[in-house]
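For this depiction, one protein chain was excluded, whereas all remaining protein chains were kept in their positions.
Moving on, here comes chain A:
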């Protein structure tokens, strides 16, 4: 392998390029595959030569400052190269070692696929032609003539007619037509593959969004349907039949079918909103143990309303009307500023107080209860627990102990003590 350690300039001069064995295109000497047709350019020997040259090139670059005393000798293979290089170069050859596997594996890969149609089917919308030793002028003239005559307009018809008449011989022809096997290699081929993939992804995405759009359309239809059904139910008087009730619960779980809006209710908007809210939220509040913070209710309620969202102020105003409207829920503001909605039936002050009182009485003798302990015991917020304790205290059920350790509540022994 004729190489010199002097530099790259001589190499490029010595080797004018590699002619493709398939299409005769003169490729750059660094190419392994033909730039035009993708055919394999070099045999094993020339690849080894290429490897060596690249390695040497690297070495010469890394050696640049210290090449004076030890010019690296030419080497045909990697092993001989490493044997001959001095210790100072040992480190640099590892760079070549690193480079080696990737290139050699590339070589083996292309070698194994040799001969077979290894390339993926490419987009056949373009053809790249290369001319050697003239002929391009003639071709160009012919091409222009064909373009001007629009030969492709008439040809397909003729082909279809041919294939339909000559039945026995068409199978091979048809398959060939169905899958045009024009192979496009090189950089343009890669670019085309990337473009094809991108196009496919775009298509998939747009299909997916089409589905989404369809879903949204369907949802709007569903809401409209639910609305009509609920309207029909409201008009009919068979409200108490079991089926109707069940059906209404289904409708309810889908959301609020015809939410009260400022447009529909006008001046009595807040009153109507309060009624709707109670109707919707009462089972939820009861399930949550009788107390829910206004914030939670705001989220749950607005989610059920879907698109007809209400503002926190509207909700607050509506909640303040519970008492006037004689609804079974109450808005309660604790001293801490916490706003909660409570059911009247299951969450009366009496019940809470007596529950707390019982809880404290069941503690071991001499033990008290803090708001934090109560909060963690019955899964409520500390602020709420504190307020409940104070409420029980104000009812004379428990009494407080203020000390450096904080506020602790005890059973009200003063009321029971006999002295």
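Criterion: a contact is a pair of C-beta atoms (placed from the backbone, for glycine too) under 8 Å apart; a residue touches a chain by one contact, two chains touch by 3 or more; residues count from 1.
Please note the rule applied: contacts and distances are computed from a predicted model.
The complex appears with one chain absent; UniProt names that chain "Vacuolar protein-sorting-associated protein 25" among the candidates "Exosome complex component RRP40", "Eukaryotic mitochondrial regulator protein-domain-containing protein", "Vacuolar protein-sorting-associated protein 25" or "UDP-N-acetylglucosamine transferase subunit ALG14". From the options A:291, A:370 or A:412, the residue with contact to the unseen chain in the full assembly is A:412. The residue from A:195, A:351 or A:401 that touches the chain not shown here is A:401. Seen from chain A, the chain kept out of the figure touches residues 364-366, 368, 393-396, 399-403, 408, 410-419.
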